[in-house]
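A single protein chain has been removed from this complex, and every other one stays in its place.
First chain written, first letter: the chains are A, B and C, and each begins at residue 1.
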Amino acid sequence: MINVAIIGVTGYTGLDSIEILLRHPQAEITYITSSTKEVLPIESVHPKLAGRLKLDVEPLDFDELASRADVALCCLPHKVSMSYVPEILKRGVKVVDFSADYRLKDLSIYEKYYVPHTDPENIKQAVYGLPELYREQIKTASLVANPGCFPTSSTLGLVPLLRNGYVETDTVIVNSVSGATGAGKKLADGVHFPNLNENIRPYGIATHRHGPEMEQIASEAAGKEVSVLFQPHIGSFDRGILSSIYCRPAKEISAQELLELFNGFYADEPFVQVFDSPVSVKDVANTNQCHIHPARVKGQIVVFAAIDNLVKGASGQAVQNMNIMSGFDETLGLK
Amino acid sequence: MINVAIIGVTGYTGLDSIEILLRHPQAEITYITSSTKEVLPIESVHPKLAGRLKLDVEPLDFDELASRADVALCCLPHKVSMSYVPEILKRGVKVVDFSADYRLKDLSIYEKYYVPHTDPENIKQAVYGLPELYREQIKTASLVANPGCFPTSSTLGLVPLLRNGYVETDTVIVNSVSGATGAGKKLADGVHFPNLNENIRPYGIATHRHGPEMEQIASEAAGKEVSVLFQPHIGSFDRGILSSIYCRPAKEISAQELLELFNGFYADEPFVQVFDSPVSVKDVANTNQCHIHPARVKGQIVVFAAIDNLVKGASGQAVQNMNIMSGFDETLGLK
Amino acid sequence: MINVAIIGVTGYTGLDSIEILLRHPQAEITYITSSTKEVLPIESVHPKLAGRLKLDVEPLDFDELASRADVALCCLPHKVSMSYVPEILKRGVKVVDFSADYRLKDLSIYEKYYVPHTDPENIKQAVYGLPELYREQIKTASLVANPGCFPTSSTLGLVPLLRNGYVETDTVIVNSVSGATGAGKKLADGVHFPNLNENIRPYGIATHRHGPEMEQIASEAAGKEVSVLFQPHIGSFDRGILSSIYCRPAKEISAQELLELFNGFYADEPFVQVFDSPVSVKDVANTNQCHIHPARVKGQIVVFAAIDNLVKGASGQAVQNMNIMSGFDETLGLK
Partner (left out) sequence: MINVAIIGVTGYTGLDSIEILLRHPQAEITYITSSTKEVLPIESVHPKLAGRLKLDVEPLDFDELASRADVALCCLPHKVSMSYVPEILKRGVKVVDFSADYRLKDLSIYEKYYVPHTDPENIKQAVYGLPELYREQIKTASLVANPGCFPTSSTLGLVPLLRNGYVETDTVIVNSVSGATGAGKKLADGVHFPNLNENIRPYGIATHRHGPEMEQIASEAAGKEVSVLFQPHIGSFDRGILSSIYCRPAKEISAQELLELFNGFYADEPFVQVFDSPVSVKDVANTNQCHIHPARVKGQIVVFAAIDNLVKGASGQAVQNMNIMSGFDETLGLK
């Protein structure tokens, strides 16, 4: 049994983290915080939790955190995260960090897309929390950088190909469509109901921050630099990401071999399912699963990968990482 | 041919007014304004109009308005409207006003629900713009108060009953569900996509401003005071209002007679259709129609009335009023 | 630890029953059936369960069922259910039945709304599975008739008032809006996406079968006959029912006393939460909670009650009943 704190509990990933941990047989939520100055009942923040969690939201106090929790899930925006995480780590509490602050190993790329980094030291020890690729390192990590939602879906769809040299690495195209929760709780024109409902539109053209994150993981898998053209879209649904990935083959592979490649690669993975038919975001909604369908089309390799952006793309994967870090069965709370 | 100005063109009713007038064979849009300080191309405000309307949005100037337009559609919020309308009227331009400022004849009720009124004089001459009830007065009006969206659907469903004394007037229940555009363009938690999508919720419990408006029109129709319990809800769709109206019968009427009552009452109306089967908001979306289904259920009279809140509930009805004020065929631009 | 069978697993309630039982610490799913002739992997029926449940869907065999399960959740349509349930009961397996077959005590009402009943004997011993009202009887029942989704939301909103004589019983109005899953998996014009999306419409006017079910439970609570005018609507969302209930008060009660009445009535209930502010279906989605907001409006009593139609309105309530029948903590699997 471990005690878990959730830092920054007011957003969508905070809510989903609570929902998942409420079902976890070996973890108890003992401390939840927000930027609030006063203590608030959780149902005033998330009415959905009324009668389900008897715990108040408190202002963050690092010593209090250390006295109450073994692990902290940090659901904080970038920049804020890197100012809190060192304080938590130095008190001996393990961290799964949801922000981008510890994902990019190359500081210059981080600083180009985000802000100057104030905690470069801890980047070195941080492990990228994609268990399917880095499970061994996660086991002993004190700080896990939980992957971005888009990179989770796209790298799971790409890595079997890249590891085995099956695709050209000069330009891999990742066309993704995300649900609206990916844009967060903050009011914005693009997420105003009458603007997004019955709509789909591209955004972050040539500028989205998840591109370099994909390239880092893809390049590690390929053993050489991979260029990823990542194009996100936002659609009129709450949850989920569908990535349609287009690659040019670098060597011959039949449709059947392609399917076998993916089936073999993910045979022992509890949260990746390979299909010989189209996948959809609804089939993974509210689950920690990634559904993948690899296909041959017009001489190209096309891979479809679907996840729930808030679960496998955030809170579920965080609990999966927490389980691994704690020596638990990886699937606790996630079935 | 008349020249039309649209004052306050940036909102949803401004856009719909333009869409309708673009198809109007006898009206030309000659002046469109907003609270902007600079002149803006219309497509920067409504990309949907790119290439379709060659007219810039300008800051409002009353003399300019008078020199360019015969009629003004005022798509302004309450309070702002009553400070602009007298200026427009005094320059000889007719007005269809979308706000609540000239709808309520009883100043004390207006001031209880809204703010102190600064133009009580013009309330007297204002005609309530529900053509099915006040067509004759509209013909000669200089100022028409375009009805609220909820009152339009509910009074059209109630008036045939009230005019003929068929229902008890102590408590009529109007349960309405509106689409999200009814909440306007302003960002708000309740209209944030992840909060409204896949949702329905009541709001304005015991406080919604359209209640007294319904009571005024219902009481005029009944010839005595009518008490209306009006309960609005917001649903996860863009357009439309469905009002489910529950009344206790005051005298006997069979289902067949009920249908005949409504059919007779609306026989010559171009924009009210009576059905002997359920109605829905989708069947009236983007039209100026009101679909009504009256029924007998468990000894009560239940009437379902559906409109598009932005068309028959706002811009379409405004053009219908403008047509009547201009001596045109009432349906121009609205077929 | 108990073994659970799910009979009729292909529909939405079958899927939700599995989702809930997968998280249940004291129940194991051991047998799942459908009308299939062949054995099918569960993911071919519900791709969402790929990799999450290792169990095939089998044709139903009563002896096999008895050898493998202690309790059966019967997710069958009416008529089918009453031909299977006696076979299951006689083999000593407890049943929670999702159909309407054992809910109505008055056979003549059942047969008026449904079909001739072929198992009247077992109606007598069946307990209506609304734990908030019939918990004691459920504890020792062999057959629990799981309530309809609409009656669950409306009776939870009405019973505190009826038990205490606060409202007139001649006509209680229940205006409900349900999500699309309530219409089931069967293809139909009304649930075709382009027909339902962006829409809301009434249906089952004066004929819906849940009306008499509400009246039975309401009358038991009131100790006298209650007439319920029940009007369902279908909305463009997946999950949830919002019931807006309108009653005329039979004696004086202030808004504050009303709130206290409900708070007191449900103080110890794990799955009913009383609010002093509007409730919504999204706040109960994927939970077994019923959220209730009682209010005074225009001299009437208005109660808003929201549930997830597939959870508290079906599968969640079934597991709640199963827990009570098994002597478990009532909330197992449902937090």
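The definition used in the following text is that a residue touches a chain if its C-beta (ideal position, glycine included) is under 8 Å from a C-beta of that chain, and two chains touch if they have at least 3 such contacts.
This one's a predicted model, so the numbers in the text were calculated from it and none came from an experiment.
When the whole complex is considered, the residue among A:V45, A:V177, A:L258 or A:I307 that touches the unshown chain is A:V177. Only one residue from B:V284, B:V297 or B:A314 touches the chain missing from this view: B:V284. Summary of contacts with the chain left out: across C:T155, C:T181 or C:S326, the touching residue is C:T181. When the omitted chain is restored, the residue from A:R163, A:K282 or A:K335 that touches it is A:K282. By the touch rule set out above, chain B reaches the unshown chain at residues 22-23, 25, 43, 47-48, 50-52, 198, 270-271, 273, 275, 279-280, 282-287, 289, 291, 335.
One chain is missing from the display, and on chain C it is touched by residues 12, 180-181, 183, 185, 187-189, 191-194, 196-198, 236-238. Chain A meets the missing chain through residues 171, 173, 175, 177, 179, 195, 197-203, 205-206, 211, 227-229, 231, 233, 235-240, 242, 244, 246, 248, 278-282, 285, 293, 295-300, 302, 304, 306.
As a working rule, only the chains that are shown with their structure count from here on.
Relative to chain C, the chain whose mean Cα position lies farthest away is B.
At the interface between chain A and chain C, over half of the residue numbers appear on both sides, which makes the contact a same-residue one. By the count of C-beta pairs in contact, the leading chain pair is B-C.
Think of the whole protein's Cα atoms as having one middle point; the chain whose own Cα middle lies nearest to it is C.
Chain B and chain C, compared by their mean Cα positions, are separated by 39 Å.
If each chain is reduced to the centroid of its CA atoms, chain A and chain C end up 36 Å from each other. Taken residue by residue, chain C touches two or more other chains at 198, 279, 282, 285, whereas all remaining positions touch fewer.
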